[in-house]
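Removed from the display is one protein chain of the complex; every other protein chain stays in position.
Moving on to chain A:
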Amino acid sequence: MSKLVGKGITKTYGGKDVLHSVDLELESGKIYGMIGRNGAGKTTLLSILTAQNPATKGSVTLDGEPVWENPAALKHLCFSRELAQVSGNNVNTMKVKEYLRIAATFLPNWDKEMADRLIREFDLDVKKRIGKLSKGMMSMVTVLTALASKADFTFLDEPTSGLDVVAREKFYKILLEEYEQTGRTFIVSTHIIEEAADVFEEVVVLDKGSILLKENTQELLERSFHVSGRAEEVEAAVSGLRLYHEERIGRSRGVTVLLEPGEKIRDGYDVSVQRLSLQKVFLALCGEEA
């Protein structure tokens, strides 16, 4: 089993810390989800983990070997960047087929057959220039590049952002199919949390340049609850627990709790205890105070 390990990763842009000493271990054979608000540092972290961007401090190793400028390690990594209509680089003037040809040159395990199959499946016009593609088509190029890279550790940055709900569902099915057949590791950053939650074996929450948590998605959901009712009853039921994201209306109060081992919501109070979706947990962790 392979391991990609980031230790003490700090990134500073113009005197401002974007990542603060991030430690992250990714094991092979899992699908990870990375969620965080805009500007949390997701893309920066992914680009550093794949050695496309140097860290200001810290190290990234694959099975103990540094990945920076190390072709032996880099052939196992692929970072498929999000394309955008307005972008600082020259990619947008390229035709899709030129972009894919370059991807094939840089990615040693490129699967041309798979790329061609996905071009047909997505109905992608390879003669178009990247800059002229719709947002959805751009996402498809990102997804296609990632999947056909056949890299052991494949990073997808916002692969679903431009896709409609049908295409997103299709993307996750293709991802699961590829995962089933190869056992490759996927790290998917996304804003569209709800429908992705059940696909991720583990979820990494990044907030303001730090990792807030990295946990098995189902276990996280099993310990997250929303407790609501008359304020005094809620107070008593959750006393001693760490509360996230409180909201109050009149006499009623609602709080989110993430139970640590050994903790529980006290019985015997007249409160509603409900389970939360990953999106709600994320909001409670990273949202603004109500």
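Keep this in mind: a residue touches a chain if its C-beta (ideal position, glycine included) is under 8 Å from a C-beta of that chain, and two chains touch if they have at least 3 such contacts; residues count from 1.
One rule holds for everything that comes next: contacts and distances are computed from a predicted model.
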Undepicted complex member, UniProt protein name, chosen from "(2Fe-2S) ferredoxin domain-containing protein", "D-alanyl carrier protein", "Aspartate carbamoyltransferase" or "GntR family transcriptional regulator": "GntR family transcriptional regulator"
Touch with the omitted chain, as defined above, among A:25, A:63, A:125 or A:169: A:169
Residue, one of A:200, A:269 or A:282, that touches the chain absent here: A:200
Touching residues (missing chain, whole complex) on chain A: 30-31, 169, 172-173, 176-177, 179-180, 195, 198-201, 217-218, 221-222, 275-277
